[in-house]
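Note that one protein chain is taken out, while the other chains of the complex remain in position.
Chain IDs A, B, C, D and E follow the sequence of writing; residue 1 opens each chain.
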Amino acid sequence: MPDPLRDRPAPRGPVDGTRVPRFAGPATFARLPRIDEVSDVDVAVVGVPFDAGVSYRPGARFGPAHVRESSRLLRPYNPAVDVEPFARQQVVDAGDIAVNPFDIEAAIAGVEAGARALLERSRRVVTIGGDHTIALPLLRAVAADHGPVAVVHFDAHLDTWDTYFGAPYTHGTPFRRASEEGLVDRSGCLHVGTRGPLYSTQDLVQDTELGFQVVGSTEMDDIGARGVVERIRERVQERPVYLSVDIDVLDPAFAPGTGTPEAGGLTSRELLAVLRSFSELHLVGADVVEVAPAYDHAEVTGIAASHVIYEILSALAPR
Amino acid sequence: MPDPLRDRPAPRGPVDGTRVPRFAGPATFARLPRIDEVSDVDVAVVGVPFDAGVSYRPGARFGPAHVRESSRLLRPYNPAVDVEPFARQQVVDAGDIAVNPFDIEAAIAGVEAGARALLERSRRVVTIGGDHTIALPLLRAVAADHGPVAVVHFDAHLDTWDTYFGAPYTHGTPFRRASEEGLVDRSGCLHVGTRGPLYSTQDLVQDTELGFQVVGSTEMDDIGARGVVERIRERVQERPVYLSVDIDVLDPAFAPGTGTPEAGGLTSRELLAVLRSFSELHLVGADVVEVAPAYDHAEVTGIAASHVIYEILSALAPR
Amino acid sequence: MPDPLRDRPAPRGPVDGTRVPRFAGPATFARLPRIDEVSDVDVAVVGVPFDAGVSYRPGARFGPAHVRESSRLLRPYNPAVDVEPFARQQVVDAGDIAVNPFDIEAAIAGVEAGARALLERSRRVVTIGGDHTIALPLLRAVAADHGPVAVVHFDAHLDTWDTYFGAPYTHGTPFRRASEEGLVDRSGCLHVGTRGPLYSTQDLVQDTELGFQVVGSTEMDDIGARGVVERIRERVQERPVYLSVDIDVLDPAFAPGTGTPEAGGLTSRELLAVLRSFSELHLVGADVVEVAPAYDHAEVTGIAASHVIYEILSALAPR
Amino acid sequence: MPDPLRDRPAPRGPVDGTRVPRFAGPATFARLPRIDEVSDVDVAVVGVPFDAGVSYRPGARFGPAHVRESSRLLRPYNPAVDVEPFARQQVVDAGDIAVNPFDIEAAIAGVEAGARALLERSRRVVTIGGDHTIALPLLRAVAADHGPVAVVHFDAHLDTWDTYFGAPYTHGTPFRRASEEGLVDRSGCLHVGTRGPLYSTQDLVQDTELGFQVVGSTEMDDIGARGVVERIRERVQERPVYLSVDIDVLDPAFAPGTGTPEAGGLTSRELLAVLRSFSELHLVGADVVEVAPAYDHAEVTGIAASHVIYEILSALAPR
Amino acid sequence: MPDPLRDRPAPRGPVDGTRVPRFAGPATFARLPRIDEVSDVDVAVVGVPFDAGVSYRPGARFGPAHVRESSRLLRPYNPAVDVEPFARQQVVDAGDIAVNPFDIEAAIAGVEAGARALLERSRRVVTIGGDHTIALPLLRAVAADHGPVAVVHFDAHLDTWDTYFGAPYTHGTPFRRASEEGLVDRSGCLHVGTRGPLYSTQDLVQDTELGFQVVGSTEMDDIGARGVVERIRERVQERPVYLSVDIDVLDPAFAPGTGTPEAGGLTSRELLAVLRSFSELHLVGADVVEVAPAYDHAEVTGIAASHVIYEILSALAPR
Partner (left out) sequence: MPDPLRDRPAPRGPVDGTRVPRFAGPATFARLPRIDEVSDVDVAVVGVPFDAGVSYRPGARFGPAHVRESSRLLRPYNPAVDVEPFARQQVVDAGDIAVNPFDIEAAIAGVEAGARALLERSRRVVTIGGDHTIALPLLRAVAADHGPVAVVHFDAHLDTWDTYFGAPYTHGTPFRRASEEGLVDRSGCLHVGTRGPLYSTQDLVQDTELGFQVVGSTEMDDIGARGVVERIRERVQERPVYLSVDIDVLDPAFAPGTGTPEAGGLTSRELLAVLRSFSELHLVGADVVEVAPAYDHAEVTGIAASHVIYEILSALAPR
């Protein structure tokens, strides 16, 4: 890959934490510049404050603001992967895509339009949800550029259900719709961290038909983070990868602030360890969704989400 | 009025608190019988767990369950008005009206159908929300029986806005829609406790045209609860009255668990004092809405709401 | 009254807040000396961490520690009544009376024994509960010295019920038992702040027979704090007064951390205003009970309770 | 085992989550039918809201209601063990056994009577506490049917202490009393997850004499969930097993809402993994105790407890 | 006063709440433009995230971000005073003045420099604290333009103490230092809402010498908001007024999120009513301080503070 920074000024990084206290100033993600403050953009972090698609606890509409506030402690160098994610690529905070809170289909159209517009300015987009409904329009926008993608989906749930109260578009259905629409490469998708009760045995059968393999949360005990990384690599190979992280993949102890928590989840250490392998994949887009701040405590969930995004940004950084 | 209990068994009251601890057993409202446990019903308390119409903090979908849990301490005799609200009328818990969480208009139709069906079994219905959107279908159901009603509306807000994101039916618009539909008697409505910023000076002009007078929260300082009662009486007179209490009429100190809190509200003592006068009005229906438990603490909001309902039930009791 | 400090060293006051930060050091009440640190004692503040007598939310066993932690901001001069409560009388923290948490009657005996022992060292005892059950043994100890006392009882509830699950001694019954035992002067007792539903109309009838008048919380609106003070003075006159403050006399907004909250209560400003009049009464003992910290937030309840105690100590100070 | 469903209608399962939102309707466990709604019962989930036996933080009296509210997300198919726990056996919610909150021995008698009565209608009973005191009467009821049982006890503590303040029946003593009464098979009991300080070296000596082996929480690091399962199997073999899960076996991060938390506990993933092996044991009864909601956050503890019960119900299901 | 908007474009107001949901987008105060987005500025709202001067609970460093998040519901028209505060003057959010968190005197210098610089761009500055230490440099900046000002100080405390641990500049001393420095007009200052214990009787004597009168919180009961307004008017008359609102002037029920709470305070309705009179005073600057979010709940304190600022902005608006 040619150096994306050639013929460009050095990227503008976060506000200097030794001159402006971390608790001061606007809460852009990681205190990065706003998109209107720079001319060239490599990666845009954008919020989608929308939660009308949830089936249980609402509140993810406040997720983007909360994750940003929880990201004030992020510093410029990631020693775990020896990368400075803001130094070799221009990362910005692109604000929020404002969508209709009362009409799910209008909102989905709004997210898709917003994401497409943003992708014209930014090579990659990392989205902070919002509920998981938004993964569908985000996949539409990404697939428009890259064709069908391999979805790596961290979640307690499958999110390949069909309808709910007759509604085809909710936070439980994005990957079924995406598969039906041909947005995903059915030979390259998998869920990681799945657990908890399902509706019926058919759920898994249909899920397989839609293109997904499952690495359940209990497999972490047997094969460890390295084994999970291996499973992911084998599945996605060279395909363009879309990464979707529902924060409820973490155990409720690590992510109480979410809408449909299930006991028995991953630890944040496990999740971060797996994500560190994504620099070796062809990552073309990502989202982190379902942070519901009203149920969070001391920003535990927000901080976990902000670290997840930080690892994604590190994985996107040129080496 | 003929004695509604003539030729009937004595009403079945709450579970005896000296034999079953108040923290034990199912949380029907005030530990009253379920509607399927009695044959004759005078007043049904019903929940509408719906909050897809909110513009800010969601969560009122958990309101009915929360208010019921917070009602476990209610006892049978109301000394403030010298009434035993469960002794001279059969009050029951009618459970929840289950509606579509993803489609506001479908939900409104569901609430109306549910309320109409319930009104065939029960002389009066008192509803626990849910967000304020539900007042529209509840007014439709009540007006079908009583014709246009005088709405007495306790709220920090007017709730007579027009549209929001193009949506005509939200928690900010029920009384405009109701007025447009001819469900309210435009010469008999008023808001009590209104305060806080509005969108423009036109808000109040239009509100007046829609049939409402305003008794702002600051007037409580000048005329007291008695003066407010007098204002209400003068306005509604002999008309059939529908009472709608948005719990945010209380100051956030008294009702933190709500969606659009505004400083400077009523105290719970003031609100209860005013509500005690409703026995003298021709009360034909009521709701208590916008309890959002995720923002409550120690059931402060839930308890306030449960006492509001208790005063409503006392006002409905035959004397 | 002869100067209680004559022939004695000046009382030892709180730790100096300008030399030891208020957040440092042990949390004795108001950072006063322990009883074992001084030789002469006028007023002892003592905790009774007991809550096996509660009918609803438990947790008042942690009340004494919580109120002490919440008392760290109390300073030596009370400008509202122009008194230095720690300067003209030796006030100490006498620690906790440890009682059996599993056997109510054993605990009652333990409290009585502890209080009697303490009264041999200290002219007055002010007790931090614990649940209201403890008022009975405290009254036994006080009446042993002073004969039947006039009880001024601030509470949302009457606490003159008879039995509960066959148990004669619970937090709902202390004043019935005390009246039956002849510990109270039936011509001089009253409740202040009572509100909320009762079991039956008989509750008030029996309450009157047991010697109590009622100043309900709603009367505050009509007669104000001054009027309430007048009602108290008329009722108790020159009698020895025992003051019992159930923190639930405050509205849940002001005291969420309690076991049986009822909407519509007093504000802390009202309660403190009334208590400031007690310097003119013949106050012989006091308790502040039913602080349940697990339901408190930001020490709001604990701080209110600590201020109540501070006013009691001011009322006990020689002028 | 003959098919328990032969000659019977298909079991009635939970309310359909795609027609009634999970946040709507009464909170029976997993939204299962009430016991009075079905004729044949295989497994009854019953609450015992009692906590007068606790030595530290009270509040488990609110445990049953809280765990039920936290069980609304449970779905019908358990993929971890490939079982539909509500399809091949009729599971019901039997409500609460109401017992005396003021008299421990009366309460113990009440629990025993309630459990025995319930066992006449239901093959198995799974109890939601309440504090651990209730394990004694539950063991009495089970042993009456099955003789001495092998107790598998998940807990941070041994709960085989002798007396506390002279009280023989508290939440720290049920298994000593049960062993003394001959309710347990001393050759088949063990504790799992034990940790934290004890009173003295004698605690373990006596515990052994009472029939218990110990699998401490730190052993999980060495032998993993599979190793713990093996230890349990070796110990209990073919004996009838009573499973008692004190939620404090989980680390406080996973179960903050409990009365006597100890650092260094199990994760919920570990606990659920071990419980999944119980289908191979002869499980005759179970309880999940010590959920104290006032200390919970975002239902983290309640959800963990509900998943524990779900695995127990799965283990009880016919294969 | 000449129209400040003459020859200028109409002020840019808040983001339109009917097009961008209130929970979306950056949290500038009231969703107003940033200072760099407009050319002419009348009033700048600026944060000072500093709390190294506190004597008890810290955390006000997070106050500016919290108050801004809590201001998302503010709308453009203030019906209580019939003013559109953003329509006739350009109000902006000027971000935070970043100061040294480890050196109080350096921070004070930084605040003064920041405020002076801002006053060169903006006619008026309204500051969100931060702890009360910052009132001193803010007064220095204001007095540089206006000469000695009349300070109207809403607070539970006097904040005219001398030193604390030898430190002359803390949150308990700003008004003594300001008076000593000649920044205030000693004939025109007063405290409103003062209450709670003091160090000694000398506190009030010295406070008077420093130029302050006291309107204690209990006077609100006697003279009401109108009487307090009258007291303020009489005291400050035509003088330039600096308004300093410590949020702890509110009762802890209304403002739990603060550092040194005292029971018996004002209600938010009372405070807002008094502030509405400031349009008639010659208001030259203001601050709202001591919001400590870690102790807030459901933004109750933040919302109260945001309404206080909204009334200040309304008072500053040309009529």
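Convention: contacts are C-beta pairs under 8 Å (C-beta built on N, C-alpha and C of every residue); 3 or more make two chains touch, one makes a residue touch a chain.
For clarity, every value in this text was computed on a predicted model and none was experimentally measured.
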Legend entry - Chains on display which the left-out chain touches in the complete complex: A, C, D, E
Legend entry - Which of D:P33, D:P261, D:G285 or D:G302 contacts the chain that the document leaves out: D:P261
Inset, instruction - From the listed residues D:V81, D:A109 or D:L204, report the one that touches the chain absent from this view. - result: D:L204
Legend entry - Contact with the hidden chain (one of E:P11, E:P33, E:G53 or E:G130): E:G53
Legend entry - Residues from chain E at the interface with the omitted partner, ascending: 51-53, 55, 57-59, 61-62, 100-104, 106, 164-167, 170, 294-295
Legend entry - Where the unshown chain meets chain A, residue by residue: 17-19, 21-23, 72-80, 82, 84, 224-225, 251, 253-254, 267-269, 272-273, 297-300, 303-304, 306-308, 310
Legend entry - In chain C, positions touching the absent partner: 19-21, 23-28, 47, 49, 61-62, 64-65, 69, 95-96, 98-99, 101
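Heads up, the rule we're going with is that only the chains that are shown with their structure count from here on.
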Inset, instruction - State which chains count as neighbours of chain B and simultaneously of chain D. - result: A, C
Inset, instruction - With over half of the numbers shared counting as same, classify the chain C/chain E interface as same or different. - result: different
Legend entry - CA centroid of chain D to CA centroid of chain E, Å: 55
Inset, instruction - Could you check chain B for residues that touch two or more other chains and list them? - result: 19, 21, 23, 55, 57, 61-62, 101, 164-165, 251, 253, 267, 295, 297
Inset, instruction - Draw the chains as points, connect those that touch, then say whether the picture is a line, ring, star, complete or other. - result: other
Inset, instruction - Please list, in label order, each pair of chains that touches. - result: A-B, A-D, A-E, B-C, B-D, B-E, C-D, C-E
